[in-house]
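Data first, discussion second: the structure below is written as structure tokens.
The other protein chains are all here in position, but one chain of the complex has been omitted.
For clarity, chains are labelled A, B and C in written order, and residue numbers in each chain start from 1.
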Amino acid sequence: MTELLEQFPVTLKHAILDVLSKFLPEWLLPIASAILSITPILIVFPTIFALTTVVERKVLGRIQNRPGPNRVGIPLTNIRLAGFGQFIADGIKALIKEDIVPRNADKVVHFLAPIAVVIPALLAYSVLPIGKNMTALDLDAGVLFFFAVGSATELSVFMAGWSSRNKYALLGAMRAIAQMVSYELPLVLSTVGVIMMTGTLSTTQIVEAQAGGFWHWHAATPWGFAAFFLFLVAATAEANRTPFDLPEAESEIIAGYFTEYSGFKFALFFLGEYLGLFAMSGLGITLFLGGWHAPLPALEVVPSWIWFFLKLGVFIMFFIWLRGTLPRLRMDQLMNLAWKFMVPLTLITIVAAGVWRFMDPGFTRCLTVTAMIVVPYLLLSNALFTARGVGKRTYRYAD
Amino acid sequence: MLGTGILKGMVETAKNFAGSYVSDERLTTVQYPEERQKLAENTRQFPFLVFDGNDPLAGMRCVACQICEKECPPQCIYIEKSKDKKPDHLGKPQFYPARFDIDISVCMSCQICVEVCPFEAIKMDTEFELSTGDRFGGLLFNRDQLAKSNAHYNKIHPTEAAEIDAKRADEKIKAEAKAKADAEAKAKAAEAAKAAANTPKPAPAPQPPAKPAPPSAA
Amino acid sequence: MNPLTSYLLLSALLFSIGLAGALTRRNAILVLIGIELMLNAANLNFIAFWRYGPNPEALTGVTFVLFAIAIAAAEAAVGLALIISIYRHYKTTNVDDVSTLKG
Partner (left out) sequence: MSASFAILAALVVVSAIAAMTLRNLVHCALCLAVTFIGLAGTYLQLGAQFVGLAQVLVYVGAVAILIVFAILLTRSGEPGPGRQFSATALMGVGIALAVFAVLGKVITSSAVAKRPAPPMFDGSKATVAKFGERLMTDYILPLEVLALLLTAAMIGAVIIALREKETK
């Protein structure tokens, strides 16, 4: 039973392929196989996105002591489904809304930008191991592929902001690019420790290196925990989530680079943003939280892909929780955090990972590596708090 | 230390999140169409015209003085004076509005019309469910739509309405007393005149003015 | 035509396009773009020769390209910084107008 469930998606794919092989010519089979691998990604993650939009609003509502959306259910009936029909209503609304393109806009680039946002976000999923034997594209340089594809998003954000011919859109795009470039550095550097320890860039092999219970996960080691924490912060910034949502800071620059987008194109931006967030969470799970491995060996009766999605759900909830708690940063604070705090600390975690690798296992190693990270963290945070611009603000007239 | 404040905030929001499921008192909103919050007494939306008694036209307090029309900042009031007169609650013949329109899509709820009205004739309503399919005609209220009874006024702003009713009752008593005094004086004068003329004749009873029913204290 | 020749021809074409652009356009940024294209054409050559060469296990071609990419990144950064600096001085990025040294 477990075995059947475990490999159910893979067996299903092979069964379909077997049937297809009787009808299709030989050269079409690899393409059919690729399509069969991609289709689940194209169905599952947008579905998670749709559910997340509702869950996010409900959780944010609860954090603010109100129920959140709880009305839309099945149309023409009184069944409300606790508001989980909302995303269908939103989708229909986005589809039938008028698509407004500014008169001065660069029509071609304006049209291409939302597509160019969604495609890299979807491509990033192809290297994520969703379950045992379930990596759509098992590349030798999978992590590099992920970052390469992720960096292509910056250009599409620029396309959206520039082509709108709107000062808010351009400002938002500039902010977004500056933020993404700045946080890409700590994001990549925080993963270097894991890559060093496993000696591979392949996501599948990185997951395999963390088998056998949660104490084998990279996040369970001192350097891994620190790297995971830094990765989380950088991932939040890369995905433009609060508290790093300056590119779309609605109280300052309306909606940032998608100010001039409406209807379905806006929905595509929304989708791209969330898909980016899920992909980033998926990479975090793969690199630090054991991928599809169960936290305890006894729990391996539950299929691997369920573990992956459970962990993804935890990540999503965490990001929503973060959004409900933290206010937005200021632009200079954002840059200071990236360059003065994140980059030095990620470099330190890489050194710490090296020390961990070459010391004998034991209490001393644990203590040394922890000290290597905690001491600079305390020093840096202390220095930053007293520094101008980052630290606590003093108000001349308030208080 | 960097990060402690964030942790504190996260704990707080987590408390709110969990607490909102446990205790309903935490919930600050109500499920609107089914549940409603009690409106505060000083709630105000858009103006209406107060009338006394049961007949909107007969009891209309407005005398079409057009002060509110002149004072209205967005100029959303339009008044046409009547040709004839009808008696007010004191029995004095007054004009009444032949036409009284308020475009509440223009009205900004400033309450200046209420402040300037010397006759307590225009007051602020608490009705807020005014959505309509017709953007222009549907939000242009005429005299008959605007006229609402004093009982309604007493219901939505009880304290204020009670004060005004007391004041008006007072005015009325004074006016009646004055009318009586006048009548007596007149009678005396007549008697005196009669005595002077020495032609004894019964004094004419002072005719009470046709006045509307006294305001019901709801 | 064997595969190597087709890659080499593609690379030669790319190089010529970059050269034509660098020689004909007036904007300094476009000249830089042309140079980038020429550099990429050279990179493509290295990869093609490595792949169809006698000893692909040695990984010489790809290593060279990796170094070339890093240097190109540095070149782009410095080149664009120069263009911005020139723009501040002359208020133009037109290469025909920035000819004080021409005499």
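In this text, a contact is a pair of C-beta atoms (placed from the backbone, for glycine too) under 8 Å apart; a residue touches a chain by one contact, two chains touch by 3 or more.
Small disclaimer: the values here were computed from a predicted structure and weren't measured.
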Just list which of the chains on display the missing one touches.
A, C
For chain A, enumerate the residues touching the unshown chain of the complex.
106, 109, 139-141, 144-145, 147-149, 151-152, 154-155, 158-159, 162, 174, 177, 181, 184, 199-202
Considering the whole complex, not just the chains shown, which residues of chain C touch the missing one?
1-10, 12-27, 29-30, 32-34, 36-37, 40, 43-44, 47-48, 50-54, 56-57, 59, 61-63, 65-67, 69-78, 80-85, 87-88, 93, 95-96
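Heads up, the rule we're going with is that only the chains that are shown with their structure count from here on.
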For this assembly, give the contact graph shape among line, ring, star, complete and other.
other
CA centroids of chain A and chain C: separation to the nearest Å works out as 34
Report the inter-centroid distance (CA atoms only) between chain B and chain C in whole Å.
82
Centre to centre, by mean C-alpha position, how many angstrom separate chain A and chain B?
59
Going by the contact rule at the top, pick out the chain A residues touching chain B in the complex.
59, 62-67, 321-322, 324-326, 341, 377-378, 380-382, 384-385
Write out the stretch or stretches of chain B touching chain A in their complex.
1-3, 6, 9-10, 12-14, 16-17, 19-21, 26-29, 31
